[in-house]
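Omission of a single protein chain aside, the complex is shown with its protein chains in their original locations.
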Amino acid sequence: MREFENKKYWALILGGSSGLGLATAKKLAKHGLNICIVHRNPRMQQEAILREFEIIKKEGVEFKAFNSDAFKPEKRNEIIDTLKLSFGEENKIKTLVHSVAKGNLKPMVSVENNELKHDDFILTIQAMGISLYDWFKSIFDADLFAQDARVISFTSEGNTKAWQNYAAVSAAKVTLEAITRNIALEFAAHGIKANCIQAGVTDTASLRMIPGNEQIINHTLKRNPHKRLTTPEDVANAVYLLTKDEASWITGTIIPVDGGEHLR
Amino acid sequence: MREFENKKYWALILGGSSGLGLATAKKLAKHGLNICIVHRNPRMQQEAILREFEIIKKEGVEFKAFNSDAFKPEKRNEIIDTLKLSFGEENKIKTLVHSVAKGNLKPMVSVENNELKHDDFILTIQAMGISLYDWFKSIFDADLFAQDARVISFTSEGNTKAWQNYAAVSAAKVTLEAITRNIALEFAAHGIKANCIQAGVTDTASLRMIPGNEQIINHTLKRNPHKRLTTPEDVANAVYLLTKDEASWITGTIIPVDGGEHLR
Amino acid sequence: MREFENKKYWALILGGSSGLGLATAKKLAKHGLNICIVHRNPRMQQEAILREFEIIKKEGVEFKAFNSDAFKPEKRNEIIDTLKLSFGEENKIKTLVHSVAKGNLKPMVSVENNELKHDDFILTIQAMGISLYDWFKSIFDADLFAQDARVISFTSEGNTKAWQNYAAVSAAKVTLEAITRNIALEFAAHGIKANCIQAGVTDTASLRMIPGNEQIINHTLKRNPHKRLTTPEDVANAVYLLTKDEASWITGTIIPVDGGEHLR
Partner (left out) sequence: MREFENKKYWALILGGSSGLGLATAKKLAKHGLNICIVHRNPRMQQEAILREFEIIKKEGVEFKAFNSDAFKPEKRNEIIDTLKLSFGEENKIKTLVHSVAKGNLKPMVSVENNELKHDDFILTIQAMGISLYDWFKSIFDADLFAQDARVISFTSEGNTKAWQNYAAVSAAKVTLEAITRNIALEFAAHGIKANCIQAGVTDTASLRMIPGNEQIINHTLKRNPHKRLTTPEDVANAVYLLTKDEASWITGTIIPVDGGEHLR
């Protein structure tokens, strides 16, 4: 029997239709966690996404997906209410995964009219940072967390580095980390463990959309001691490890999952 | 002659009417920097503040103060315009100091109706974090920075720690640090150096307003290797050091100024 | 079937007769790893230790123990030769665990005649730091590592903090970390992954021997968000996670395993 089978455990994955989030959904389903994905995609991508979701369902776990704007409080409440209803007394969220990539990449100074503005910071910090707290709190208030639940968010080396155009995302990532740390502290009495995974440069659609990504990729291939990019599956593996019972004393940390990329 | 005398250098201090900001104004004035303070105080405090400002003026430097809401773009623009006009071609801002303490201290979970909300994060991050970027950018765009200018912001050990009620301020501090780092990077070509000072627990009016501050103070007196709190003057001294020519290769750093408090 | 059963994988545990090392041996044996323990104990403790070893053997794995001075090159070579011979072609070391606690706790300044000396640093750094390299290198040179092998060493928060009497151990711990990082880098091409676990204050015999340990324990019970000490089993669990296939992209890191103790 699989590890989490018959436990009526769910993973709720914000941003689970692609990249790290989708790989995480597949990995956790393989070990028997039921999967709830919240995502936001235009209709034209829907078909491809449904094919991915079929792969998850084939693991024989329960599966729900909401294509919805996860940043609107009323949409969030709707989803939480739906889950509450369908979960009954026994189903609970074991792992909340925050895999939201929606930020503004702009320079602080530029001759073109695309400089980073106050509102770019706000929007990026809300989407990639504070949304973790919003969802976490709604789930907690609805009493949907399992005993010994896990909160896992994804950060990057931009938490201590500074990269051209990355200021707003950097601020969002460190905000996400601060929120994760405070959840680890303030909800310790409720058995919740919260950690960040600091992924290396990962081969995703998001990466391919960053201007100059070929240069980033080439530099990473040289820099990484294992001479390859991080894959979504590498990160999903780490989420799985952190979900296991044996990880219950690990909380409030930032764990690099990057094949040693941070070493140089 | 004093170090910065006759250079027509100014320090612009956001939050300069008390605490770290005021001490910094006094210290820099002593060395010949002209002082511009932006602050926000109710009328009943005005008299006491004016007495402090008199001390600064006695150093024989030029002095301006704006009692104004520094977070409103139109107020900011007004002040910048006023400075631009009065500065002429020769006066420039050598040091921009961000000493804004205006955050929401609330628990993430509580039986009382005072839990931390989405908007608490936004307001605190705007006031204590993003406002540095807003002011920095307005000054830069108005061409008011001196050659080899300095940007200095104040952070706390809450950048890696988690304290009850401190989540929003923690998020604001790490945002402030991220912005400071990106300024250091993206404006290096413009000669600007940007650093954070991580003050120890400092004896200020702000500290006295934190619930449970006596306990914080007692713990700090035991913990600090030098068995005293940090004073505003300790921090002002560090701002002065970072303003000196000899500090021009120090940028993008977070420097603890705490008598070694972070060591245990 | 158990996870590592029939793989002919071994864990070699330096300092495996008590505390973190022993708990690790038990945990890994439970999942089917064969166990080799190198330890150094006087005869009077031997009986109690053998009882512990019986518990490991009951897991049905192969077991070897060497009561020997692990810091002497000739003893090390003897043990490696013995393993080489008995392992044949198929048995390999999957996980090398360094759990050596043998350091000098002395003050830098004291009126008594017990001040920290040059040789205290040397001996402590050799025993708790460089010995990892010595063993690692001997095993590597003897071609005893499995594919995708793991090196795991134990550090403490004393890597960034400073505690009275702890200077030599602190130096040894950061040396151990530096060696672990360089192994992660320089042996990446050989598939080896190396990480440090930063345990919280752990309830072990070693802790009880530190002067003032009651005070450390009381402080920790207040400080730890989960209001208990770290147990050897907490740490053993983390070693197990890092040994799993899913951890193969985690290398060169320092992972706190402390229930969030480092957060405040």
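Think of it as A, B and C in the order they're written, each chain with its own count starting at 1.
Keep in mind that, in the parts below, contacts are C-beta pairs under 8 Å (C-beta built on N, C-alpha and C of every residue); 3 or more make two chains touch, one makes a residue touch a chain.
All values reported here derive from a predicted model rather than from experimental measurement.
Touched by the hidden chain within the whole complex are the displayed chains A, B, C.
Of the listed residues C:Ile13, C:Leu28 or C:Ile125, the one in contact with the hidden chain in the full complex is C:Ile125.
Residue C:Tyr166 is the one among C:Tyr9, C:Phe63 or C:Tyr166 that touches the chain not shown.
Of the candidate positions C:Ile80, C:Val174 or C:Ile216, contact with the unshown chain belongs to C:Val174. With the whole complex as reference, residues 161-163, 260, 263-264 of chain A touch the missing chain. Contact between chain C and the absent chain runs through residues 73, 107-109, 115-116, 118, 121-122, 125-126, 129-130, 133-134, 137, 140, 159-164, 166-167, 170-171, 173-175, 177-179, 181-187, 190, 252. Although one chain is not displayed, its contacts with chain B can still be listed: residues 181, 184-185, 188-189, 200, 225-226, 230, 234, 237-238, 240-241, 244-253, 255-260, 262-264.
Heads up, the rule we're going with is that only the chains that are shown with their structure count from here on.
Put simply, the chain closest to the centre of the protein, by Cα centroids, is A. Rounded to the nearest 5, the angle that brings the Cα atoms of chain A onto chain C is 180°.
Counting the residue numbers that touch the partner chain, chain A and chain B have more than half of them in common. Each chain gets one centre point, the mean of its Cα atoms, and the points for chain B and chain C are 45 Å apart.
Residue positions of chain B with contacts to 2 or more other chains are 161-163.
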